[in-house]
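The complex appears here without one of its protein chains, the remainder shown in place.
Naming follows writing order (A and B), and every chain is counted from residue 1.
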Amino acid sequence: MTQALVNVPAKAKRGEAIEIKTLISHPMETGYRHDTNGQPIPRDIIHTFVARYNGEEVFRADLHPAIAANPFITFFTVATESGVIELTWTQDHRDPVTQTANITVE
Amino acid sequence: MTSVVICFLISTSFAAEIPQDERRSGTAFMTRETQAMQEDDRANPGMLAVLDGEALWKDAPPGAKACAGCHGEAATSMKGVAARYPTFDEARGRPIDLEQRINLCRTEHQHAPAFTWETRELNAITAYVANQSRGMPITAGTDERSRPFVEAGRALFNKRQGQLDLSCAQCHDDNWGKRLAGSVIPQAHPTGYPEYRLEWQSTGSLQRRLRSCVFGVRAEPLGYGAPEQVDLELYLMWRARGMPLETPAVRP
Partner (left out) sequence: MKRSPTAAPTRRRFLAVAGGVALAPLFVRSARATPATMAAAIREVVGEAPVREGKVTLELPPLVENGNAVPMTVTVESPMTAAEHVKRIHVFNEKNPQPYIATFHLGPRAGKAKISTRVRLADSQKVVAIAELSDGSFWSASADMIVTLAACVEETP
């Protein structure tokens, strides 16, 4: 089962740059390995990560096989207003994974 | 595959146990960066397995109760449990490890198939149970009935084996702190299992680690769940008695 661990501060001051930490379970199979029978193991990676703040994109990462298994990504965003931060990981062969966190801005 | 030849200085004198006040967890031998990865639960990839285990804890197999259905809140019912494992099991007349105990609940109490060794499920549920004892001192092997099995494990630890004719003790009692190729030899205290190993790129069990160390000396690894394997786990836990559990540890 895909598990995502997301850390968004529950509260922030307006205008403050807050740090968002994310971790998701994923093999990030490079596509450069072979199994024990010598057959190539197909690439299976998360290639895109997007953060949306109340629907507007505030951060995006294009990822390659050089990103470690179970990708860990942290970034900053300005706390503009209370609402929802939506994080989406898009992968090669399965549906995207989305996780949301609420934030209260004072 | 890249292979390198290394030279390693080995003392042939008899292995002596590490004095209690000199014992150090594997964490102490890691780089600051890897320590930081373990210390922050929001950055520790082993926490993904714990999270996965929490879901399994609440998940009932068809027609049976979930773990939570019998044991309630793991934070209370499982607190301190992992620090006592492997523990002597009356019915089997010998010690069983935490994975085996959990699988007994699967088969006897949930009438479900046992989780296969080293699967995502077994490592996750074990990591979740063990995480409830984080920070608690290890007590496994300190009771009378466990003693002969601790001794059997000690004998295995001190036995020279494999094409390299090396014992675990030669590295971990006599040469800890030295460098072997790029790695520092730790003292082999099993304080953080199941652990996230960067080498594995996933969470794995103590048995998997022991198998890789046996393979490292070019000997035939013991099978998962083999009695000798559990004796070795028990000896290592007894050897680490009093040290705090760290599950999920991160190791190179």
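Observations
The definition used in the following text is that a residue touches a chain if its C-beta (ideal position, glycine included) is under 8 Å from a C-beta of that chain, and two chains touch if they have at least 3 such contacts.
It should be emphasised that the depicted structure is a prediction, and the values quoted were computed from it without experimental measurement.
Note that the absent chain touches A, B when the full complex is taken as a whole. Of A:Q3, A:T77 or A:Q91, it is A:T77 that touches the chain left out of the display. Among A:T2, A:T30 or A:T90, only A:T30 touches the chain that is left out of the view. Of the candidate positions B:R134, B:H189, B:R209 or B:R239, contact with the hidden chain is made by B:R209.
Contact between chain A and the unshown chain involves residues 16-18, 28, 30, 32-34, 36, 53, 56, 58-69, 71-78, 80.
Along chain B, the points of touch with the absent chain fall at residues 1-13, 15-16, 19, 22, 30-34, 36-37, 45, 164, 166, 173-178, 180-183, 185, 198-199, 201, 208-209, 211-213, 215-218, 221, 252.
Basically, only the chains that are shown with their structure count from here on.
Mean C-alpha position of chain A lies 30 Å from that of chain B. Residue ranges on chain A touching chain B, taken from their complex, read 1, 3, 5, 7, 21, 23-25, 27, 68-70, 72. Here chain B touches chain A in the complex through residues 42-43, 45, 47-48, 51-52, 55, 120, 201-202, going by the rule given at the top.
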